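Excluded from the complex is one protein chain; the other protein chains are retained at their positions.
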Amino acid sequence: MVNQQWIDSLTTARGVKERGATGAGAAPTPTMAPSPSQVIAGLKATSGGENLIQVLNPEGEFTPHPDYPLDVSAEDFPALLKGLYRDMVLVRRFDREGNALQRQGQLSIWVPLLGQEAAQIGAGRALEPQDMAFPSYREHGVAWCKGIDPTELLPIFRGTEHCGWDPVATNFAGYCIVIGNQVINATGYAMGQRLDGAVGPSETSHRPSEATIAFFGDGATSQGDVHEAMVFAAAYDAPVVFYCQNNQWAISEPVERQSRIPLFNRAAGYGFPGVRVDGNDVLACLAVTRWAMDECRSGNGPVMIEAFTYRMDAHTTSDDPTRYRQADEAQAWKLLDPIERVRVHLARNGLADAAFFDQIEAEADELAVRFRAFCIGLTTPAPDRMFSHVYSEPHHQLDTQQAEFRSYLDGFEDETAVHA
Amino acid sequence: MVNQQWIDSLTTARGVKERGATGAGAAPTPTMAPSPSQVIAGLKATSGGENLIQVLNPEGEFTPHPDYPLDVSAEDFPALLKGLYRDMVLVRRFDREGNALQRQGQLSIWVPLLGQEAAQIGAGRALEPQDMAFPSYREHGVAWCKGIDPTELLPIFRGTEHCGWDPVATNFAGYCIVIGNQVINATGYAMGQRLDGAVGPSETSHRPSEATIAFFGDGATSQGDVHEAMVFAAAYDAPVVFYCQNNQWAISEPVERQSRIPLFNRAAGYGFPGVRVDGNDVLACLAVTRWAMDECRSGNGPVMIEAFTYRMDAHTTSDDPTRYRQADEAQAWKLLDPIERVRVHLARNGLADAAFFDQIEAEADELAVRFRAFCIGLTTPAPDRMFSHVYSEPHHQLDTQQAEFRSYLDGFEDETAVHA
Amino acid sequence: MNATGSAAVGAAGVAVVGMSNGHVSSNGHASAPPTTLAKALNMGLRASMENDPKVLVMGEDVGKLGGVFRVTDGLQKDFGEHRVLDTPLAESGIIGAAVGLAMRGYRPVTEIQFDGFVFPGFDQIISQLAKMTFRTQGRVKMPVVVRIPYGGGIGAVEHHAEAPESFFCHIAGLRVVTCSNAADAYFMIQEAISCDDPVVFFEPKRRYWEKAPLDVGAVVGSTFSSAIRRTGTDVTVVSYGPSMPVLQAAADAAAAEGRSLELIDLRTLSPLDLDPVLESVRKTGRLVVVSEAPRESSITGDIAARVMEEAFYSLAAPVLRVAGMDTPYPPSKLEEYYLPDLDKVLDAVDRVLAY
Partner (left out) sequence: MNATGSAAVGAAGVAVVGMSNGHVSSNGHASAPPTTLAKALNMGLRASMENDPKVLVMGEDVGKLGGVFRVTDGLQKDFGEHRVLDTPLAESGIIGAAVGLAMRGYRPVTEIQFDGFVFPGFDQIISQLAKMTFRTQGRVKMPVVVRIPYGGGIGAVEHHAEAPESFFCHIAGLRVVTCSNAADAYFMIQEAISCDDPVVFFEPKRRYWEKAPLDVGAVVGSTFSSAIRRTGTDVTVVSYGPSMPVLQAAADAAAAEGRSLELIDLRTLSPLDLDPVLESVRKTGRLVVVSEAPRESSITGDIAARVMEEAFYSLAAPVLRVAGMDTPYPPSKLEEYYLPDLDKVLDAVDRVLAY
């Protein structure tokens, strides 16, 4: 047990200690706070800083990390990587199709994940079926891993439903639009997993241990709800992984508007581990998330992960990023593309041949066609949908309102011409 | 400039690093999270842990701290300490009188500060007149230092007003009852100080630099507002000191319900310094708060201080602590009484004689008499008070309501007997 | 000027006649033991926890302390820390965690310590708790109870005496109910817990210590319905929760002056159970609505508007409202002026009869 040691290590991690060491502290000492430009330099550097966990670098070179092993044999490694490659390519493909459908007026909005494929597929593939995930609104890649068919994402963005899948059957909660809300909901769910005895080695049942993962953005870290989620999780040892995709932007605001220092440091303030992983490295994201989920499943939660990545497209199809960021930033990140490095590794090491890549392309094309057809075929529910599932139990007042509305609508059917 | 170094020092302060060092991390490693009992041991230990800044120990021995000097000559030291002693004795005296007045039905509630005199007087005496303070509801000692007459505290607790003093004239905001609210208000005020150019060396004016201090409890640290206050303060380099009085309890909940690790660590998560000070050591509180306020005044804010102290009385006069804590805990803390150690130091070192102590006692008695008399004499404002100051500008609707109410009340004066 | 009636009215429950969905149930049976409203809630919580292991109690100080009003007294001792959770001090966290626990199959009963402290949790209530079922097409149910002690008259400091029920009535997806006596408290809290929808449960804090007969074996219908507390012919007076004893006192005083008031305890504020009110108004032609909440955009306006819509020709006078002032809650020494009381109700009765 190294707990006390670990706590101590945390408690010495404050500016003052370092500060005191630099002088007697008699007079106001030189600036301790980083200057804005230093912060920007530290945070926006595409390298992600020294603490970044990376196993597959942008050049496609693979270096296993001793603390975060992939738990895969050399024999199985190619299949693993090819699977991840396929996931990322397919997800990117329907994401691009979503954008196109919006441009063509078939969707009222699309929220692109472009650039975050590795962060999402790595995390998503670390999840077991029994694990619960709470997305924000951009986690199409995680949805994919959770077995949500991409077409099930369309109703939200076409405006025919607020949620197209079954959160209970899939263990994937509905998209959450109010920034931060889902993170404390995730903690609550994880508290329930613990209360159920589904965490740690169970003597009484044979069901596999469970954990929860909450997805949120760099901007979301400023919300009170995210804080309270971390406070509650620490207080109840909840098996929840706080997975922050730092894509450098909250709409037009760069991450340094939310924090002076890298976001994974927040975890230390609450007394649980925080890790920064290269969010464009699908293997690192997989390894680190697996480790974190395992920690949680075995009762050592919570854990925070900051996936350092980049929003390569606009915030949504309604956004115009040219107003607030330079093109060269996007160019720099293009060199770090999460899919490209996997392709390079597979090709260079002879793990996959041209036929493999062609086949994935073909599969992606098929998916895109199916996605588009489904979208265009999506129909608007009957107006009565408005009144259904507002409550689970009978509600006479709403029933009356519905009946009145029904007969109001029927009035139009009786008339040949409606007003004006 | 040690900034990058300092940032790095923060960023290595996470469990994972330590963790990784203990093994290969291949399988779920042994529990990293502290067990509840370890947490309790660490947090509730009356010593406050290794990081505690202390200069006057419970035995009355004085050891200056190199990083937090008192900035006082040997000659002036006795006067300083005697002044602080007087402050604490007087504040404790009217606090006890407040309790008694409630018991006698003269106040509807009293919020005792017993045990927190050093934490409050130390901080309060570190403030310059131009500094702004945002209290919660227990900061009678800070009010005292800000020049609020103790009697001005009474209207709130007698129910005749919601705030008995002028926050603008005194630079002491109204008491804030919704836990955490005032902390982000304080950050906003501090942002204003910075916008005004009242922070750092000013070339254009001769007015002294300013800072803000926000008071809150250990329980309050869990609130989203406190988090957002820290996020905003870090983002805008706001000159605000976050002064958390960890009195070990939030009504019936011990501090480990809010955090696994000492609260001052939160600061590191945001990238500003956090210090834990012995909250029962008035000199340490003074020295550390002075340092922190100076940091802020010169533009290096924010700073967090955790004053490690103890709520020696009930939460309020409505509370019954015997339901949730053991008498021996209070006994242990009694040995750490904030006033006693100062008395011992003054007496043992011949800095004060019996006449001094007698005189303070007499002054305290006088204050108590005046406090009581004022309380009993406090009258209820006219019912019209309800309608005044709801708005600063004319409001016809409320005027009408007031007029109607006036004439309704007048109706009773006309009748000899009212209904029932 | 009279005080708000708590002392004057005494064991208001004695006169209780519960009428639920048409069938009369005398849950105020005189042989039943007198029980305080707080104790009745405690008994109801206990019964629900015994019946269903998924029921959790969570909030600030609900454990060892038993809540600042002792409503959860002894529950942690008997059911353990895994059923009765003292939470960190954060209301958004409390509601938000309850939402997650409900998704996991639990039935959390959350306690908000005082009315004024529900607002840090307001976002989770409106954005998640109320909308989750609709969002997920009924796949995710939200059997969460939010208990809120509310109302004034206890001499408290700011934020401890508010009547925020109207905010919640304006939120689709929630049910809002309130009890006014021990018997209702016992049955209503159980009905709230067993309901698959989120229920905001308002408890009239200044009535916590008032006793009324409680027959736990009584057969009651749904308590989420308006209850006629007294039949009368001249004026219908409608209220709920803390003001019900005021209405009883007013009806006594009016009777002494030869005026017959019909009293209705709404119990459910959203949805309203308006039929008994409409029926009464069709008889009396006059309606006074009483509530501690400020008047603007409130539940009282809604009741007035709906009664006008549905019983226009029956109204011999406008619906009059006796409400809290459109001001922040005043310092407690002034609360007797702010709150509806016997005199204000009688004054409104006078005025409505003057038409």
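So that you can tell them apart, the chains are marked A, B and C in the order they are listed, and the count of residues begins at 1 in each.
Here is the rule we use: contacts are C-beta pairs under 8 Å (C-beta built on N, C-alpha and C of every residue); 3 or more make two chains touch, one makes a residue touch a chain.
Everything numeric here is computed off the predicted structure, so don't read it as measured data.
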Worksheet entry | Visible contact partners (per top-of-document touch definition) of the missing chain | A, B, C
Worksheet entry | Of B:331, B:379 or B:392, the residue in touch with the unshown chain | B:392
Item to complete: Would you indicate which residue among B:81, B:107 or B:178 is in contact with the undisplayed chain?
Response: B:178
Worksheet entry | Touch criterion as defined above, residue of C:42, C:72, C:110 or C:270 at the omitted chain | C:270
Worksheet, complete the sentence: Where subunit C meets the chain that is not shown, the residues are 92, 116, 119-120, 122-123, 126-127, 130-131, 134-135, 158-159, 166-167, 169-170, 172-173, 270, 293-306, 308-309, 312, 317-321, 325-328, 355
Item to complete: Using the touch rule from the top, list residues of subunit A that touch the missing partner.
Response: 108-109, 137, 155-162, 177-180, 219-220, 222-225, 250-253, 257-258, 318-319, 323-324, 380-381, 383, 385-387, 390, 397-398, 401, 405, 408-409, 411-412, 418-420
Fill in: Hidden partner interface residues of subunit B, rising order
161-163, 166-169, 173-174, 176, 178, 181, 184-193, 195-196, 224-225, 228-229, 231-232, 235-236, 388-393, 395-398
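The definition used in the following text is that only the chains that are shown with their structure count from here on.
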Discussion item. Using Cα averages as centroids, what's the distance between subunit A and subunit C in whole Å?
Written reply: 41
Worksheet item: By residue number and range, which residues of subunit C touch two or more other chains?
Response: 87-88, 90, 92-93, 120
Worksheet item: Which subunit B residues touch at least two other chains?
Response: 222-225, 257-258
